[in-house]
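Every protein chain but one is kept in place in this view of the complex.
Labels for the chains are A, B and C, by order of writing; each one numbers its residues from 1.
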Amino acid sequence: MELKVSRKSKPEKTIVKVSNIEIGSGKPVIIAGPCAVEGEEEYLKEALFLKEAGVQILRGGAFKPRTSPYTFAGLGEEGLKILARAREITGMPVVTEVLDPRDVEIVAQYADILQIGSRNMQNFTLLKEVGLINKPVLLKRGLAATLKEWLLAAEYIVAAGNEQVILCERGIRTFEDYTRNTFDLAGMVAALDLTHLPVIADPSHATGRRELVGRVALGALAAGADGIMVEVHPEPVKALSDGQQSLDYNEFQNLMTMVKRFISQSA
Amino acid sequence: MELKVSRKSKPEKTIVKVSNIEIGSGKPVIIAGPCAVEGEEEYLKEALFLKEAGVQILRGGAFKPRTSPYTFAGLGEEGLKILARAREITGMPVVTEVLDPRDVEIVAQYADILQIGSRNMQNFTLLKEVGLINKPVLLKRGLAATLKEWLLAAEYIVAAGNEQVILCERGIRTFEDYTRNTFDLAGMVAALDLTHLPVIADPSHATGRRELVGRVALGALAAGADGIMVEVHPEPVKALSDGQQSLDYNEFQNLMTMVKRFISQSA
Amino acid sequence: MELKVSRKSKPEKTIVKVSNIEIGSGKPVIIAGPCAVEGEEEYLKEALFLKEAGVQILRGGAFKPRTSPYTFAGLGEEGLKILARAREITGMPVVTEVLDPRDVEIVAQYADILQIGSRNMQNFTLLKEVGLINKPVLLKRGLAATLKEWLLAAEYIVAAGNEQVILCERGIRTFEDYTRNTFDLAGMVAALDLTHLPVIADPSHATGRRELVGRVALGALAAGADGIMVEVHPEPVKALSDGQQSLDYNEFQNLMTMVKRFISQSA
Partner (left out) sequence: MELKVSRKSKPEKTIVKVSNIEIGSGKPVIIAGPCAVEGEEEYLKEALFLKEAGVQILRGGAFKPRTSPYTFAGLGEEGLKILARAREITGMPVVTEVLDPRDVEIVAQYADILQIGSRNMQNFTLLKEVGLINKPVLLKRGLAATLKEWLLAAEYIVAAGNEQVILCERGIRTFEDYTRNTFDLAGMVAALDLTHLPVIADPSHATGRRELVGRVALGALAAGADGIMVEVHPEPVKALSDGQQSLDYNEFQNLMTMVKRFISQSA
C-alpha cells in the first residue's frame, strides 16, 4: 500500500496555507525567532525586528523539551499568550512546540502551526492527537530517524485526518561532534522527491554553531528547500537556551540579504 | 550539582523490589515474554512455560509503539487484563510499556513495572508522569541517546519522586545494519558504574536476530548486567511483531540452561 | 602548536594551480568524468563531451579500490596512459587515485592531480609519499573521519613538503542508508573556515543516487564549496562501477546549466 504522504499517492505538491502564507508553493518561506519565549517585552521587540527583516512566520518555544530536568523548560501557557500577542501586533503567524497530547488543545488555541520536535517524532500518541486538529503541523525529523521512519511519522498525522504537515530536516546524530548534529542535505532533497508535503530546513539545530548557520541555510535553499527556520536572539550569549546557535540581529540581517538575493534570482 | 541517579550522590547500589524479586541485588533477574500480548489463551500458556523455565518476571506489550500507523499496535486495556490474569495464575510480576501520559494510571493499575520504550526516552511529560507513581519503571535507552542523556532521563523520574528505576540497554543505532541495533556492552558496563540504579540488557531488540540473542545475553551477564529481558514466542514465525528476534521455547530453554550455569558459577 | 593547514597559521586562502586552472580562487571549478577509465575510445569521447560541456578537470580511475577482491579494479598503468592521452587531446588536466605508495611515482608521471581516496585517508605511509611530490593532491575525507582527523591527514602531506592539497567532502557513514553516505554540508562549510586549503564536494559518492546529485551539488556551491567533482558516464547502466550514481550526458548538461547560472549570479 502506498502511503498517503507519498508522491506516488499524490504527485502534485501539497501547499500548506497559514493566514496568507503558502508553504510549498515554490517560493521559500522564512521562519525565525528565539529558541524560547523568555519574556513579553523582549519577544515583542524581536517580533517587530523580524517582521521588518522580512520574516514571514515567527517561532518561539513555550514548552521546551530539555535534556536535564533542572534547566529552563519554557514559560508554558504564559509563553503561548506572548506568542498570540506577537501575532496580534505583527500580523505574523506563529509556530510553537507541543510536547504532551494533553496540551494539544490549548496550544492549538494560541498557535498557528504546532511543532512536533525531534525527540517526539515517534511519540505516536502525540502524532495521533495533532492529526485530529485543523491546524498545520511542523514535524521535525528525529535525530536518529531514517527517511522512511520520518515519512511514516507524518503518515500518522495524515492518517488521523490532518493533511497539513510540513517536514523539517534539522540534522541527524552521527559520530561527528564538531557540529551539534549532521545536516542531511541529501536526505532533505530525497524527502522533497518522496513526499508531496513541504520540506524545510533548520540550520540552527543542524549545526549548533552560529557561524555555519547562514551558509547551510543558503545551501538548503539552493538544493530546493521549501523554507528555512532560523534561531535569532538579540543577545545570543544571554539566551536561556541554544545561544551558541542563535544569530544576533546583525548576522540575521546579513543572512536575509543573501536569502532575498537567492529568492529573486531563482524567481 | 550531582544528579540523584549518580553513584556520587549515592554510592550504594539501589535494589528495586517487585513482589519478592530484587533487581540489583547481585543475582541477575530474568524477564521474558512475547513482544506483544496477542491473546489470552496463548499468553497464559506461555506464562506457565516461562515460569517453569525459571523466569522471574513476565513481559508483554499491550500498547505497542509501531513505526507505521497501519500495523498491529497491541490490544490496549484488554492486553493489560490478560497480563494481570497471567500474574494471578503464575504469581509472577509483569512489565509492560506505557506510551501516553494519560495511560499511566490505568497501566499502573494492572502492571507491576511500567516500561518506557526507546522512542519515548526523552518524552519528558511521560517521564514526569511515571515519576509520580509508586511502581518501578524500566527505562530503555533511546536508540540515539548518549549515556549522559539516558541518565538525565532517569533523573526526570527520580526528581519527580520515584526512585525505583531500572535502566535497560537495548542497542543503539549505528551504520551497521546486519543487526537491528548495535548492543553497547561497554556503555552498559559504564552505566553500571555511573549510576546506583540497576542496569539490565535486552539482547532481543539489540540484535534483532534470534541466533545471536543467547550469546549476547551471556556476554551481558558476564560483564555484570543486573538482568536480561528476552523475547520468547511459541511460534516466532507467526508473531504479530518482532518474530525474527524472538526465541522459540527450545531456544529459550537452551539459553536458560546456560544462564543458570552462569549464575551458579558466579555465586 | 597550530597546524600548517590551519587558517590560524595562514589566514589567506591557498590557491592550488593546475595548468591554467585555479582551485580556491573564489570561482568554483568543475571536475567530472567516469568512475573508472574503462577503455580508450570511450574515455576520449567522454573527455571531449565534458570539455564541450564546460568541465575544467577530468577525473577517471585507473587504480580502483574495491570492497571485494573479485570486482573490476581498474586498468592500472594502461588506464594512466589513456588519461594522459585525454589530456593531450583536450588540454584538460586529469585527476586519478593512487592506492599504493609504490605507485606514487608512476601515477605522478601521468596525472596532474593525485587523489587519495576515503579508505586511504589515514594510510599514513601513502600520505607521506604524496607529500614528497610536486603535484597537487586531492584528499577525500574518510567515511568515518572527524573534521580534525581529516585536517591532520592533510597535515601529513603538507608537513612532508607538499602544500598543494585540495580537500574533498564526499559523505560520511551514518545510520541513514537511503543514500550511500550522508553528505556533510555543515562539515564542508566548517572545513572552509578551519583551513586555508581549498575544499570541494563530491555529490556522487555522497549520495550514491543519480537523482540527488545535481541538487546536492548546487547546495554545496551555494554554501561556498571551491568546486565539485561529479561522476558522468555515457550509459550509466553499463558502467563497470558506480553506475547508480553517475549522471548521463543529458543529466550532466542540465546540471552544468544550473551551475553556470549559479556562477554567473555569484560573480
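Note that contacts are C-beta pairs under 8 Å (C-beta built on N, C-alpha and C of every residue); 3 or more make two chains touch, one makes a residue touch a chain.
Just so you know, these numbers come straight off a predicted model, no measurement behind them.
Undergrad: Of B:Thr14, B:Ser68 or B:Thr179, which one is in contact with the hidden chain?
TA: B:Thr179
Undergrad: Of A:Thr90, A:Thr174 or A:Ser204, which residue touches the hidden chain?
TA: From the options A:Thr90, A:Thr174 or A:Ser204, the contact with the absent chain belongs to A:Thr174.
Undergrad: Sort through C:Glu38, C:Glu155 or C:Asp202 and give me the one touching the missing partner chain.
TA: C:Glu155
Undergrad: So one chain is hidden, and I want to know which residue out of B:Leu3, B:Val16, B:Leu218 or B:Leu255 touches that hidden chain in the complete assembly.
TA: Touches the omitted chain: B:Leu218.
Undergrad: Residue by residue, what part of chain C touches the chain that was omitted?
TA: 1, 65-70, 73, 99-102, 119-120, 122-125, 128, 142-144, 148-149, 152, 155-156, 159-160, 173
Undergrad: If you put the missing chain back, which residues of chain A would it touch?
TA: On the chain A side, contact with the omitted chain comes from 173-175, 177.
Undergrad: Please give every residue of chain B in contact with the chain that is not shown.
TA: The list for chain B reads 144, 146-148, 171-172, 174-179, 182-187, 189-190, 193, 203, 206-207, 209, 211-212, 215-216, 218-224, 262, 265.
Simple rule for what comes next: only the chains that are shown with their structure count from here on.
Undergrad: Any idea which two chains share the most contacting C-beta pairs?
TA: A-C
Undergrad: Please find which chain has its CA centre nearest to the centre of all protein CA atoms in view.
TA: Closest to the centre of all protein C-alpha atoms: chain A.
Undergrad: How many Å are there between the centre of chain A and the centre of chain C, using C-alpha atoms for each centre?
TA: 35
Undergrad: Report, in whole Å, the distance between the mean C-alpha point of chain B and the mean C-alpha point of chain C.
TA: Here chain B and chain C have centroids separated by 48 Å.
Undergrad: Two or more other chains in contact with one residue: find those residues in chain B.
TA: Only 173 qualify.
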